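Next up is a structure, given as structure tokens.
A protein chain is absent from this complex, but the other protein chains hold their places.
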Amino acid sequence: MKFFRYIKNIFLGIWHLLQGMYITMLNFVRPKLTEQYPENRGKHVYFERFRALLTMPHDENNHHKCTACGICMNGCPNGTITVISKMENDPVTGKPKRVLDKYLYDLGGCTFCELCVRNCPFNAIVFTNQFEHSVFTKERLVKQLNRPGSSLAPKPVQKPEVKVSNGNVEGPALHKGQPVPPEKTQTI
Amino acid sequence: MKEKLINRFDWLTEADVVMSDGRLTIAVEPAKLREIARFIKECGYDFLVDIVGIDYGDDLGTIYYIAKGSDTADTIALQTKSDNRENPVLPTICDIWEVGQVYEREVHDFFGIVFTDNPDLRRLFLRERWKGFPLRKDYDADPAINPIPDRNELFIDMDALPEMESDEDGEGRTWKMMYDDNDYIINFGPQHPAMHGVLHLRVRLDGEIVRTVDPHFGYIHRGIEKMCESYTYPQILHLTDRLDYLSGAINRHAFCLCCEKAMQIEVPQRAVVVRTIFDELTRIASHLLGWGSMCMDMGAVTAFIYGMRDREKIMDIFEETAGGRLMVNYHTIGGVAKDIHPNFRRRVKEFIPYMRKMLKEHHMLFTGNPIATGRMDGVGRLSLEKAIALGITGPSGRASGWANDLRKAAPYAAYDRVDFEQVLRSGGETFDRYVIRLHEIEQSLRIIEQLIDNIPEGPYTAQVKGVIKLPEGDYFQRVENARGQFGVHITSRGDKNPYRVKFRSPSMVLVGALKEIAPGNKVADLIMLGGSLDYVIPCIDR
Amino acid sequence: MDMSRKTRIKDMRYEDFNDNEYLEKYVEELRRGGTNVVVAKINDIINWGRSNSVWPLTFATSCCGIEFMSMSAARYDFARFGWEVYRNSPRQADILMVFGTVVHKMAPVLKRLYDQMAEPKYVMAIGACAIGGGPFKSSYHVVMGVDKIIPVDVFVPGCPPRPDAILYGMMQLERKIKVQNFFKLPQQPEVKEEVPDIAKESYNHEREVNQ
Partner (left out) sequence: MWSFSELTEWIDATLRSLMGDGWALFVEFVLIGVAVLVAYAVLALILIWVERKVCGFFQCRLGPNRVGKWGIFQSVADMIKILLKELIRINRSDKVLFRMASFFVIIGSICTFAAIPFAKGLQAIDFNVGVFYVLAVSSLGVVGILLAGWSSNSKYSMIGAMRSGAQLISYEISSGLSLMAIVVLSGSMQLSEIVAQQADTWFIFKGHIPAFIAFVIYLIAGHAETNRGPFDMPEAESELTSGYHTEYSGIQFGFFYLAEYLNMFIIAAVATTMFLGGWQPLHIAGWDGFNAVMDYIPSFVWFFGKTFFCVFLALWVRWTFPRLRIDQLLNLEWKVLMPICLVNLILMAIVVIL
């Protein structure tokens, strides 16, 4: 009996080995699912929500929506964003007003946690799919997001839609009547 | 239990034993710690979940979380404080709960607390010559004090175990050599293809046979716990993903749950269900990778590629909804970051039958393979008692027959409304640990199947205040991660930053298990056992 | 010769690449002495071979390592480039791909691995951690970028970068190898680029994170 079981086990083992070889052969003849990256450039559609680069959309008049409030800068966990602002006289009212000078973004340190985009009360920044950024010098990874000569959209920004706040926000707090540091309020 | 304790120890007052955060919290003096710890163990609390060290300012303290092996949701917290900062000394509890040994080493490393009678009190993560104890509040992080070393330190101390004398002040260390001059010692890692990261095992070999295994951690110690103390709660969330990156979403869930519990936020049902689906998808992805890398450790590279291939389907689901492949950044405090993508349901529904079919193929390819079973048979047996004593939770613990699934024991999220089995095996051998992962994938598919058609409508996140501040107190939340129980301890002082955050890593004890089960086996088995335990090193090192 | 012809990569246009300025400067430095035509031809053949056969050393410390695995697996398959022969021994590897965080305790190990590699060798820093500390910039135990320890040829940002992005970084490296002068490898020109002003501002801008 024991002998027969031994023999049976041997054949069972061989059967299982053959099964394994069957699976690999199955995959040998299956169509391959490799996405050929440089060849499919431009053809392959990446998911719209995929985050690869922070950008600041500009409209046709070279206007952006950033008011240099600095919420994104303060919300960023590892100092990826630097908002450099300058005081400028408002052409309409003549009062000095804080406007964006440079919006610097260190791609090399960004972790794509999306706190900045979610916190931005003006939807001034968005993530895009552009992921090809490899460089030879580290410093080139620092990007200036506002285009040269661009300015804040002239129309008074409508009251930003109150997004369903998701808890990560220091920005929307501005619209809820909570105490806000004075230097942040003046931009609105 | 409270009455039991107060009856047994007349020096315990009602004020010392309080119920908080759903568990009994006992404050005790260091001198009485061992006494009460022994009693708690006798009452069936044989699973030491974690030891949390805290710098209270004037003194240093520890919190011991202890759970019942038979019901891992039933937890007791034991708090104690050392009397001074300069020479903090606490009695060890590592003879009561075996796993305490490595936890005490960790607390020693971070806080400098000396645990008398702990047999091996080397630094755990930092190098032996590191100056200062980083998690103390007065730690000086000046890089000039601890510059980047340009060469490896000689492992003088690593080869010697300090033998502690029971002095009160912790002085009087003598060194007991761990290895003979003639021992054949081989370093696996930190850069080694099979170490799943940067674990460093110093292995004493006798020919091909492993005699002792001495793990060294810290090659990826990033000081996350210290960083958390200066971050706001939403900012911490992007670090939890990077602990155990294979179950990032689940870790994040734990932190969110902990904050929500503290702030008493009611999470919308839609978010709860979506979170559960995400967690289970993460678990499947993690198990697929774990299965694949174990097969690769045994030499079957193709199986690994197949595992990764199926994992890509999940990555697609994640990317479409959350925008990230590995770091999904999806759970937030109060809900989820975005609503699910319109294609989400369709993709998940396509994935379930696909995965079922592929599971069959995976079983055909590897499970029955006589070479694989021959290698796994009778190797690395971990008994139930040992598993509990070492705190081995998750699939590896359940392979030994320990029912420790928190999804059953203390259902969180949507787990109380779905029907699934806790997969248990009794052998505790390598094969059990191997096959349990594939079975858990099936169960996860079942959970997803039940939930995917029942995602309730409604908001995907709760209204949360702009600046999140947790009420003062200690909070502890555990979830079932792909590797075991992942715990988050938050001590809040009411600020927008936490006072202390501690993560309980399920992987750390798994390496401890390797130490237990590897000796006596061959080198090849050591690698395979590592694969079967499926630890993730960055989660250990934090 | 035209730069764009010299560093042609299949299915990619010259303008598709970032940081062409660096390569142009690099070639300018190389050309300074002038080259023999025959030598240049041989050099081109050698560089064709070297750039198409770059064997990576498996050095994955954390999360990005998983994307490396994805890249080696079926869907992204870097074997198409001939890079899949990943060697576990540094002696046989051509490129050290640093995936993940490097901490103080790991720094000497990384240095040593680099020293153990045979010339010519290259380094790619992949992911935010390897470039500059990434999410752990305020940590006490993290090396803020591997370029502090070893010279880095290509930086691939992302946290973690998706496999396509790593493939793009690999093609960048191929381009760099293609313009090098193999016969003078030890004395490759140092391209001293001026740090762009915005980078200086970004790095130096005093801010109190999380205050």
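Note that the chains are named A, B and C in the order they appear, and that numbering of residues resets to 1 at the start of each chain.
Here, contacts are C-beta pairs under 8 Å (C-beta built on N, C-alpha and C of every residue); 3 or more make two chains touch, one makes a residue touch a chain.
Predicted model, so just to flag it, every value in this text is computed and none were measured.
Peer 1: Based on the whole assembly, the unshown chain contacts which displayed chains?
Peer 2: Every shown chain touched by the left-out chain: A, B, C.
Peer 1: Out of B:Gly374, B:Pro456, B:Pro471 or B:Gly520, which is the one that touches the chain we can't see?
Peer 2: Of these options, the touching residue for the absent chain is B:Gly374.
Peer 1: Quickly run down the residues of chain B that touch the omitted chain.
Peer 2: Looking at chain B, the ones touching the missing chain are residues 184, 186, 192-194, 205, 208, 295-303, 305-306, 309, 365-366, 369, 371-372, 374-375, 522-525, 527.
Peer 1: Could you list which residues of chain A touch the chain missing from the display?
Peer 2: These residues touch the chain not displayed: 17, 20-21, 23-25, 27-28, 30, 32-34, 36.
Peer 1: Could I get the residues of chain C that touch the absent chain, sorted low to high?
Peer 2: Against the missing chain, chain C presents residues 10, 45-46, 48-54, 73-75, 77, 79-82, 84-85, 87-89, 91-92, 94, 116, 118-120, 182.
Convention: only the chains that are shown with their structure count from here on.
Peer 1: Counting C-beta pairs in contact, does A-C beat A-B or the other way around?
Peer 2: When the contacts at A-C and A-B are counted, A-C has more.
Peer 1: Where the centres are mean C-alpha positions, what is the separation of chain B from chain C, in Å?
Peer 2: 34
Peer 1: Please compute the C-alpha centroid of chain A, do the same for chain C, then give the distance between them in whole Å.
Peer 2: 23
Peer 1: Distance between chain A and chain B based on Cα centroids, please, to the nearest Å.
Peer 2: From the centre of chain A to the centre of chain B is 29 Å.
Peer 1: Send over the residues of chain A in touch with two or more other chains.
Peer 2: In chain A, the residues touching two or more other chains are 33, 50, 77, 111-112.
Peer 1: Counting only residues that touch at least two other chains, what does the list for chain B look like?
Peer 2: Touching at least two other chains: 231, 235, 238-239, 306, 309, 327.
Peer 1: Residue numbers of chain C touching chain B in their complex, please.
Peer 2: 58-63, 65-67, 69-70, 72-75, 88, 100-101, 103-109, 111-113, 135-136, 138-143, 148-149, 159-160, 162, 210
Peer 1: Touching residues of chain B toward chain C in the complex: what are they?
Peer 2: 125-127, 134, 139, 141, 146, 148-152, 190-193, 197-198, 218-224, 226-227, 230-232, 235, 238-239, 242, 245-246, 289, 304-306, 308-309, 311-312, 315, 325-327, 497, 537-538
Peer 1: For the complex, give me every residue of chain B touching chain A.
Peer 2: 231, 234-235, 237-239, 302, 306, 309, 316, 319-324, 327, 329, 332-338, 341, 361, 364-366, 368-371, 459-468
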